[in-house]
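The complex appears here without one of its protein chains, the remainder shown in place.
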Amino acid sequence: MNVQRWVVRVGVLLVLVALPRMIYPILAVDILTWGLFALAFDLVFGYAGLLSFGHAMFWGTSGYVTANVLLRTGLPVPVAILAGTIAALVLALPTGYLSIRSAGIYFSMITLAFAQMVDFIARQADRFTGGDNGLPGIPRPPLGPIQFDNPLHLYYFTLALAALGYLIAARATESPFGQALRAIRDNRVRAQSVGYNPRVQMLVAFVISAGLSGLAGGLHTVGHGVVSLDAVNWTTSGIVVMMTLLGGTGTLLGPLVGATLVLLLQDALAFSTSASGVVTGAVFALTVLFFRRGVVGTLLALDLRRRTGERLIGPAK
Amino acid sequence: MTLLFIQVFNGLVNGAFYALLSLGLAVIFGMLRIVNFAHGALYMLGAFTTYALGERFGLGFWTSLAIAPLAVGLFGMLLERTMIRRLYDLPASYNLLLTFGLTLVIQDGVRLIYGISGQPYAPPPQLAGATNLGFIVFPTFRLFAIGISVVVCSLTWFIIERTRVGAVIRACTENPTITRAFGIDVSLWVTAVFGFGSALAGLAGVLAAPIYSVDPLMGSELIITTFAVVVIGGLGSILGSVITGYAVGVLVAIGSALYPPIANTLIFILMALVLLLRPSGLFGLQEAR
Partner (left out) sequence: MTMRSAAALCVLLAAGSAGAQYSAGGIKIGLLTDMNGVYSAISGPGSQKAAEMAADDFMKANKELAGKVTVIAVDHQNKADIASNKASEMYDRLDVDAIFDTVNSACALATAAVAGQKKKVFIDTGAGTSELTNEKCNKFTFHYAYDNYMLANGTGTTITKQGLKTWYMIYPNYAFGQNLERQMRAAVEKNGGKLAAPSEATPFPNTDFSSYLLKAQSLKPQVFGTMQAGADLVNVVKQYNEFGLKKQNIGLAIGLLFESDVAALGQDAFQGAIATVPWFWNLDKAATDWSAKFEKVAGKKPTFDQAAVYSAVTQYLEAVKRAKTDEGDKVVAQLEGHKFNDFFAHNGQIRKEDHRTILDVYQVQVKPKAEAKADGDYYKEINKTPAEQAFTPLSESKCKMAQ
């Protein structure tokens, strides 16, 4: 099983390395950044069972901090991204601590509330965020031989950092910590009775998730050279949920697959003049109704059946 | 001081809309625990049905007031029967996501038919113009809207809290298994209640058509505010949602007067505070954990 898993991972990595030759490189960068963001979101949703409706606050805060570091100081790009990630982590501590106290739909509502407050601050602090105009034309000074204006350089730089993010997520979910999370998700009371402390574990998961969202947000801002209020809008949080669901929650590659599908769909719709909302909404609704396991989840279930003859019963994980 | 009083009074009018919308959501979300994100889209459909009845069939406001909520209620029941009920066994998040997708489809569908700009709609002649209340000269239609809102909210509260019908509904949501054992068709009741909640959203839409722009996105910003109101009021409490609706209307009006940028965010700050300090809501009965 371990060998198979690593074969799949290496395979995916090879595809990703070749990706910019197959599609427009900037779109490929988007696939990586949104894919990482969706993975980060899924740490909390798929593994800890909490639907956060406010993850845009980490992605966006990091984006704005990254942008400001690049615009106002001459510091190198990785430093700016690091600053953004740290900002997201800092934001995660109080918001996570307060949100974790609630469960289920209340958790979603409170994360939404915090995200709306961040949105409000972003709107008001227009000296740092550009308000409704956003911050366009962010400079990206070269890092040694890496020229960020060159789409291929940008892509491979992003791939390296996104892979790092993926490894962190993999480590978190496949460790005993990850198992504890799953136990808490499936039955919080029982998990507590065997000695896990749900609050602490979930807060840790939340913070890691926020940090990776921040990393993704910083990479996204660098990749586009622009950040705007969309980054903190609640619909951004919604898009990442859709990506995760479509690709398969509770899997490591699912969010990436979901992000790819959604971005390719959006890309195709960009060249049409009509009905994009109907198509997007229908894809979403149909996925939730009939395809909850998502692409990767369905593949895993088929694989399980093939190997063991077992069927995965009960609600999709 | 008079200006403040005027703002408060005006806030009550807005509160009437929040209350009516939240009432529908309180019934669906609070009682059935269905996270119906499409509630705002149903409100919009109520307004557009009113417009279409006038434009296509020449039917006036009063007829629309009777027909449109029924139409939206039926549509809601259709959604519930065909799609939403499939997800009851799953965590509430899934219905949130499904109804989020449905919202996109409904809004964009209306946009494809009617365009993104608004459609004109005027108050009926009997309610046009303004009434002099002494301290303020206020549009008559808005007074009518407050009136309808108070009546409908009171009636709904009474039905649910004080009649046998309400007792059955509450039994269905609190303990479906035992209720079924009494020979009550729970799933039929759930559909009916969902339809009723949808009809309330549609009614709010009818009342909105003469005062607010009738466009496909008119419900989209309203929906998260409405959720916030229901959460603050407390899930399971009809009275809580209604009172919170009015209170929020007044608070937002005062906020707009003192510091406008905060108006849209105030309610989320309130919601966060309530969830942290009193998770079951101001009037809620259940624990939020």
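Going by the order they are written in, the chains are A and B; count residues from 1 in each one.
As a working rule, a contact is a pair of C-beta atoms (placed from the backbone, for glycine too) under 8 Å apart; a residue touches a chain by one contact, two chains touch by 3 or more.
Note that the structure is predicted; figures quoted are calculated from it, not measured.
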Residue touching the undisplayed chain, where the options are A:137, A:176 or A:195: A:137
Sites on chain A contacted by the missing partner chain, in the whole complex: 24, 26-27, 30, 123, 126, 130-134, 136-137, 149, 151, 220, 224-231, 266, 269-277
Residues of chain B (touch criterion as defined above) contacting the omitted chain: 3, 6-7, 10-11, 13-14, 108, 111, 115-120, 123, 129-130, 136-137, 139, 141-142, 210-213, 215, 217-218, 221-222, 253, 256-257, 260-264
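Quick note on the criterion: only the chains that are shown with their structure count from here on.
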For the chain A and chain B complex, residues of the former touching the latter: 45, 49, 51, 98, 101-106, 108-110, 112-114, 116-117, 119-120, 123-124, 234, 238, 241-242, 245, 274-278, 280-289, 292, 315-316
Residues on chain B engaged by chain A in the complex (per definition of touch): 35, 83, 86-87, 89-94, 96-98, 100-109, 111-112, 224, 227-228, 231, 261-262, 264-265, 268-269, 271-272, 275-276, 279, 288-289
